[in-house]
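Removed from the display is one protein chain of the complex; every other protein chain stays in position.
Then we have subunit A:
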Amino acid sequence: MIVHEKVQEQTDFFSPNPDIQQFLFGKEYRLEDLPFSKAIVREHIAHGFIKVKPGIEPVRCGVFTRFITQKKWHCNRCGNEDPRAFARCRMKGCDCVYCRHCLNMGGVIRSYGQLASWAGPEPAARIQPWGHDAKLCAWQGSLSAQQRSASEKLDQALTAGRSFLIWAVAGAGKTELLFPAIEHALLAGKRVALATPRTDVVKELLPRFRAAFPPVPISALYGGSEEKVPGAPLVLATTHQLIHFVAYFDLIFIDEVDAFPFHTDPMLPFAVEKSTRSNAPIAYLTATPPNNLCTAFARGKIDGVRIPGRYHGFPLPTPEFRWIGNWRTALHKQFLPHAFKKWVAEKMRAKVQLFLFVPSLAIVHALTELLQREGFGRVAGVHSEDPDRHAKVAYFRQGKLDILVTTTILERGVTVPGVEVGVFGADDSIFDERALVQIAGRVGRSANQPSGDVLFFHNGRTLQMLKARQHIEMMNQEAGHVRE
């Protein structure tokens, strides 16, 4: 009893350090990474202001399961449970396990390591220099009727705390229709995150958001970012960066839910769930929803809206298929398939810029070299490991390059007016329905040049190619465009 009173007394006396509170609130760090002295941190832990939990915990299972399977682990930082992604430490006399999955997300997390998060009260004043009816959004453009109704529905659903799906074709103007909802949330003092799968997209969005919300501090988080604003109410981040947050956001927008890492990596849904407060609404934005969202939407389990038409009112360009025989052999023997060569030559004569999508990095090199040798204007190849890729894309935008050969990294988010697209080797398994729909969506995004060629060069049509075409035709039909 006496001991109890003593503890009580201490808690009354102890007031948390505001720096630690500001630093750690809503975040999660490895205990050894906290930039405060060990004594202070220990004191906060003793008084229950900082919560620590082991980095990696064994998954509890029954005796029988344990008997027939390997021991399982759960990484508390990234949610990884794949036994193959844990490695045992090889040091003598050490029996720890570490998670290989989130290694480069801020240091290795070991089974004896600990994660610290804030368990005390919220920092008192949320910085909110604007009044309740201030005008935050300075965006001047206007929304089309379709966009406006979607925007209103989104706003209503999110205000009511319901999740929402925006299923909009590529080039429908998704980003703009978020602005009213974001403005509302910010005015209500909520913390908002916009998560996208790729660093390039965050970089592209940041200036647009800065222009749209001049008074709001905006933080952009990606690996190596220098645009971090502590305590910013609006955060643009890659989905990976969300693993550093715990119960922080009141509202989260996930752009391109179906994009590469999200639907294959269980860490990302885990990160989204971890970073949001309980029952925080999630808004999904995509042109090609993954199956589970599609089903939920069709059954009415999630609110949503479909925007089948582009903001400029023209139909999506429908892909055409063109057979080019065995393109692998052709590349190997160093010649371009005839149909392909003819098309490129024709486009070069018409002074059209071309995106050429290819299945792999090796093919980027091979095809770029062949095109250069044939003398088709200025050709460059980009891929994910290319250090100059941003420069090359910038050159392409400025029109200094005629042809850009790329792997699927540029399938989303890159807008170049007047560009036309060829997919070389569209029958490769890397091009699934979603990827092909996204690629086709690169064409005709500006109102001045609303159409253009989308050609799939293949050696035998695949189901995915047919599905992609069907998807686009369906969307066009829904938007009221009559099939030719």
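Assume contacts are C-beta pairs under 8 Å (C-beta built on N, C-alpha and C of every residue); 3 or more make two chains touch, one makes a residue touch a chain; residues count from 1.
The rule we apply is simple: contacts and distances are computed from a predicted model.
**Student:** Of the candidate names "Competence protein ComFC", "Urea transport system ATP-binding protein", "Cytochrome b561 bacterial/Ni-hydrogenase domain-containing protein" or "Probable oxaloacetate decarboxylase gamma chain", which one corresponds to the UniProt protein name of the undepicted chain?
**Tutor:** Hidden chain identified via UniProt as "Competence protein ComFC".
**Student:** Considering the whole complex, which of A:Arg60, A:Arg84 or A:Arg349 touches the chain not shown?
**Tutor:** Considering all chains, including the one not shown, the answer is A:Arg84.
**Student:** Of the listed residues A:Lys27, A:His47, A:Arg110 or A:Arg277, which contacts the missing chain in the full complex?
**Tutor:** Going through A:Lys27, A:His47, A:Arg110 or A:Arg277 one by one, A:Arg110 is the residue touching the chain not shown.
**Student:** For review purposes, identify every residue of subunit A that touches the missing chain, sorted by number.
**Tutor:** Subunit A touches the chain not shown through residues 32, 82, 84-85, 87, 89-92, 94, 96, 98, 100, 103-104, 107-108, 110.
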